[in-house]
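First up is the structure itself, then whatever we jot down about it.
Just one protein chain is left out here, and the rest sit where they should.
Entry: subunit A
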Amino acid sequence: MTTSVTSPLDRRRHLTGMAFVTPTLLVITAILVYPILQSIVLSFGTSSLDGSEPYQFVGLKHYAALAQTERFWNALGVTLTFTALSIPLELIMGIGLAVLLNESFRGKGIARLAVLFPWALPTALNTLMWRWMYNTDYGLFNAVALQSGVVDRPINWLGDETLAMLSMVVVAVWKTSSFMALIILAGLQSIPRELYEAGRMDGMTRWQEFREITLPLLKGPILVALIIRSMDALRTFELPFNLTDGGPVTATESLSLYAYKVMFDFIEFNFGAAIVVVQFLVIFAMSLIYILTLRNKD
């Protein structure tokens, strides 16, 4: 590349290019890199909010305290459980929806729109709606369950530790399967028709078509969808915040919710920053695992 900028014209072009890119780079540095570095710096020291006490480096003190905090391990467990339960279900639902929407049938446009609806609405809004439906005393689910005689006592959906987690997973799957479907649908539409025609000539069944042609060619889109959704699930905040506020007790308190409480309720930004950095590492590790496992088979 060094040879390409030797001539004056090339050099000028190169400079023009740099001039165009620099403002964007600066903005990205300011709004992305700076906060990330700042979080890491905060997590290794003590400082006061108003700067009245100077920053003091304390090494791994906050991380050591974190390792001793039961509530942190609980939040980590909750976050991983939620991710492990919701992502596979979302993926299965997403592939199913995408295959369905890829078929041609009357009203396909409307069906595609309808599927996208849950994803397009703000999570906080959806979640409040679900909270009403889950309500023990006047919610939809218990009204149906009680009137049909399935149960004789109302089910305490959000008040039981296991049920609360499952209820949260259901909302996540309902809401974000359509996002998975959208990305996978785009992938489906880029698969050449000829492959299926060839397959049909060879006498493949629909299931074989799906396994041998569709799925392998969807690996890219699935990887993208998995990474984006897993990152989302690992940082889930609005969902537990609005549905259960982390309860009952702390059964649905995710890492983000815990970090939020530490920072804004207890005003402990250094300790909170340590939680966020750990969360960052978890997400980073998860992304690496996905990329390595799904790419190596190529």
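Of note:
Note that contacts are C-beta pairs under 8 Å (C-beta built on N, C-alpha and C of every residue); 3 or more make two chains touch, one makes a residue touch a chain; residues count from 1.
By our rule, contacts and distances are computed from a predicted model.
Candidate names were "Transmembrane protein", "PQQ-dependent catabolism-associated beta-propeller protein", "Glycolate oxidase" or "Carbohydrate ABC transporter substrate-binding protein (CUT1 family)", and the UniProt protein name of the unshown chain is "Carbohydrate ABC transporter substrate-binding protein (CUT1 family)". When the omitted chain is restored, the residue from A:Asn102, A:Asn156 or A:Ser287 that touches it is A:Asn156.
Considering the whole complex, the residue from A:Trp73, A:Phe117 or A:Phe266 that touches the absent chain is A:Phe266. The chain not shown here is touched by just one of A:Gly45, A:Gly199, A:Gly220 or A:Pro248, and that residue is A:Pro248. Counting the whole complex, the residues of subunit A in touch with the unshown chain are 49-50, 135-138, 152-154, 156, 158-159, 244-250, 261, 264-267.
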